[in-house]
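Provided herewith is a single structure, encoded as structure tokens, for subsequent inquiry.
We show some of the complex, not the whole, and keep each chain where it was.
So that you can tell them apart, the chains are marked A, B, C and D in the order they are listed, and the count of residues begins at 1 in each.
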């Protein structure tokens, strides 16, 4: 699994809160999905610009505005103005390599998280920055690209009425839960990859195996960097005394917090296992070399003395009495067979065969 | 020792508290054992469904309901309704890869723990999730499979009256103590396996040894992941100010807490020792290669010059005066014996033999 | 990337606050740039000595005095007298290997930071000590050498009026932000270097690669030593209850604090990755040796028995019946081809080819 | 140094406070030494059973009852009854693999510690569990075997009056101090062993050296497991607000606490040094292999071309003009000497000799 992440351009000395379109590659089309709901019903629309967004409908419990694509700076700025969001927050939304964090304001709460998805053991690991702003009666999410990542939650709003009975903090929880569940899927895939590589290690270790282990290790480091601060985010949310967080939701937040702790445990265990795999790889490679060396030793050390002997009787001295003996040649063969057998016995006694 | 654990199915976006039968493999038959007791006597029955369970008998100090098998979602839900258990707790009971945790409610306390058993040094390590809910006068346990793991405690209730004189928190303590004692058995087995492998390391290191060490390391990682949060669970229980925890029981809980600390010490020590074993394995393998290489050096470097010499006198130059000397051949033998002996002396002086 | 840093001379027993010119090499020319600004306008001048510095202009919001070059002890001492700076602080400014730190006084705040710049992946990493003293209406900075590092901030004062609407603490923030942004540039370069070396590792590992990894590791250690205390400095600034820190600025300081945390995450990840690279290097080198050894084994073990055989028929025994057989020579060739092919088959079955 | 420790039998589900004789091997004879003392005089006796123990003599400041051997469960139970000791404490005394711990009760304080002794660098390291219960006017110690470990303290009571002027907490301190001093002796021996092995490492590394290092490492792990909790014990004792701990004694306890901290420092340093020794061992072994390989290279690569040359002139072609040249043979010798010398020069220039 490789990961795909966009880079933050670096220009030291930029004023804070600058909203110039930082990433040149961010030319995706921007779309805005709006869902409004209350206990009884829900309505859904896709609008082209923020100007088309009507004022918050007081009959609706929650209005969820999902902005996909970050290339339209004007749009982000308009949302900032409309919902009175601090410029530094808008900057955080645009910087797509933000560390997961939580900020508390009087009128709204702000969270940045990393959504990591993976379609299978061998497919790319994809990182997507999710920014969430939620206040009384509204929740705004910002996604980098047009993936249907929030579809399961939208489906639950449409089909299962439960989300619709809760205020906006519960919707925020549902999104966090979705993100954490996606981490579990990724971890599961990584776990399968580890088991797959462990089999490889002893049977056919080659540099590609090591390279794969190194990639796994880097994936794990990337996961850690996302999950540890996510845990802090959820913990801050749980301990927040903002009136936007209702008592009933806290139990759910604590539940998803437990999941992140469990995930951290799993990541740490995987790290330990991966560290051990490198040792096994190195040892497995050296064991195979060992086997080959032993074979060479066997062949070479058996034939070297024999070759010496046949060399002796290839010499042209005039007076070499053995050469004229009629049984000299067969006796030499006998001697050589005895030497070779003796060495084989010696080797097998030393456990070298 | 390998470990056996069931996997948690992963479907991101599932609503919290969903009680659909998550694990397909969970088709074990479900059985319910009920024991009621007070200071004087105890009664025991096995019932088929929760409907057969009469109301809590006020004459009895504690009613212990043990549910074995988690495949009957309806049953779990009925228990939830009967004892007013939060849906998130029911979900935790069903998810059999839960991290050990402790939750405090007004009417009851909830704990998840891992019971790890091992029948011997070479047998599989088996993990079983144990969920415990206890309130005033009742305690409910949930087990994954029909193992007789709680039999020792049941026996003590039957034979030794002491448990029967205490309220439900003491029974909870007795179960925790049983779980912790089982960890010690597993650790003891792992300790024996370590000693066994340490002998192997120097005498016959092969990749199977390394593989066994790696497996040991993974077992240890698995143990840690169960024991560290178990320690937190017991610590939370000790520090809980719930009226369900009585003063007399706290001393016992602290005792079992001390045991987990001792276990963590042992696990950490084992980890250090195992890390050292990998070093020894690598070094032992390379030492043996060293020995073989040294033998090759000996044979090869002794015969190579001699083979050269006999080659010299195998040449067909017309004018090679040595060839016609009558004592040429024996003198050459003498020279070769001197060379070989000289090299043997040199090698033994360098400590290479 | 190498780093360039000046050494602190070591003479145990020097009285504290000694302002003798400690570094012999500090013979750079000293220059003083002064910028004064308020909401409406700004003025800028470069003065030769502190005597030329007029009293703080009450019409101006902030007077920023930037001293470049630390060789003129008299100048530093005059500034100390003029702004009532404690001698120990002056000593800290002169000792250019100071650990980043923050000191709070009634009339002013003092910070030392490390500015690390790098012009590209292969260019030298340069460390520059930045000391900042700021009080009501003034801010003094001290730089080691005449680099134009503060130019972006000066530009913002000239062109973008925002800085000019804030008191001196905001200017201090702007400088810290500039320093932190420079760290990101350096980290980005180090990250590219890591990716570059990772490619090298598997294709052409040589000691220069390892040396480069070691240098990277040392660079990372150097970064850590600068960034960890910088985080503490910013954190102290944020938590300071000095009246010099205004409420509006704290939000900005917290933002730059988040950046340092993100940077620390990145540094720690890089450290882990670099540690893994060394493993890969070692394994890659040994894999290549392995390949070469296997080739040697192949050639040697195939020819050694054949050479023995031709030696046999080079012997000069009078009675060697094979020698006089007319088809002896071609049969021997056949036998040798069979032996060589058999060994090749054996090797390829063992997976040694 | 090996360590000797008794194992705790493991039977999950045993009721807490069970005093059945757990260790089968614990069949040592049990003996009870009693010393009573006050400022003026002291009396000493050895009694056979607890029934022979008279009530605490009010004229005596402290009565010290030392029980050696833990096989007599009845005796332990009687002491428990006589001094009103909690059953869990009695169980802790019997379990001889207890982690060092401290428990505070109203009427008495309880400590378990490990006494580790070693008679020399090569002798076995012996672990002995020491349990101490002390209250107003009495102190009871429990030892596993009849070693004269407390003799130095008993001697000080007999000869040096100082201990006799203090209440029981000072006696407890004196015993802790004795235990800590014994650790220093063991550490000193381990330190000497480390220095001894360091010499071995470079001169004659063999697997026995590595095995010894591994044993050292395990000894150090064992030491840590005893000393870290001992530090906690002493720290708890120091911070205890029990009236049994007098103000004057606390200064002494703090002194012995400092010693344990110093010991922990030493242990951690030793761990680091031992870790380094394994690296040196591995490298030293591979360096020696290197030397041998280099010698082989020298011999083999010098003679292989020469052997080829003499083979050339051993061929039986009818038309080989060189063979009939009268100076062919000496010229060939000259050529071979030039080749051999050239290679030696080349090798020595590359630094391979």
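Here is the rule we use: a contact is a pair of C-beta atoms (placed from the backbone, for glycine too) under 8 Å apart; a residue touches a chain by one contact, two chains touch by 3 or more.
Source: prediction; values computed, not measured.
S.K.: In this structure file, how many copies does the full complex comprise, given 4 in place?
M.R.: All together, the file's complex is an assembly of 5 copies.
What we mean here is this: only the chains that are shown with their structure count from here on.
S.K.: From chain C, count the fewest steps through touching chains until chain D is reached.
M.R.: Minimal hop count between chain C and chain D: 3.
S.K.: Going by the average position of its CA atoms, which chain sits the greatest distance from chain B?
M.R.: C
S.K.: Would the interface of chain A with chain B count as same or different, where same needs over half of all numbers used to appear in both copies?
M.R.: different
S.K.: For the sequence-identical pair chain B and chain C, determine the rotation angle of the Cα superposition and round it to the nearest 5 degrees.
M.R.: An angle of 145 degrees brings one copy onto the other.
S.K.: Could you tell me the distance, in whole angstrom, between the mean C-alpha positions of chain A and chain C?
M.R.: Chain A and chain C have C-alpha centres separated by 26 Å.
S.K.: In angstrom, rounded to a whole number, how far apart do the mean CA points of chain A and chain D lie?
M.R.: Here the centre of chain D sits 43 Å away from the centre of chain A.
S.K.: Hey, what residues on chain D touch two or more of the other chains?
M.R.: 314 - these are the residues of chain D that touch more than one other chain.
S.K.: Sort the chain contact graph into one of these: line, ring, star, complete or other.
M.R.: The chain contacts form an open line.
S.K.: Name the touching chain pairs, would you?
M.R.: Pairs of chains that touch one another: A-B, A-C, B-D.
S.K.: Spell out the part of chain B that touches chain A in their complex, as residue ranges.
M.R.: Residues 7-8, 10-16, 86, 88, 92, 97-99, 101, 204, 206-207, 210-211, 214, 217-218, 221-222, 224-225, 229, 278, 281-282, 285-286, 288-289, 292-293, 295-296, 299-300, 303-304, 306-307, 310-311, 313-316, 320, 322-324, 326-329, 332 of chain B touch chain A in their complex.
S.K.: Using the touch rule from the top, collect the residues of chain B that touch chain D in their complex.
M.R.: Touch residues, chain B against chain D: 151-153, 155-156, 160, 162-163, 174, 177-178, 181-182, 184-185, 188, 198, 202, 251-252, 255, 258, 261-262, 265-266, 269, 272-273, 276-277, 279-280, 282-284, 286-287, 289-290, 293-294, 296-297, 300-301, 304-305, 307-308, 311-312, 314-320, 351-352.
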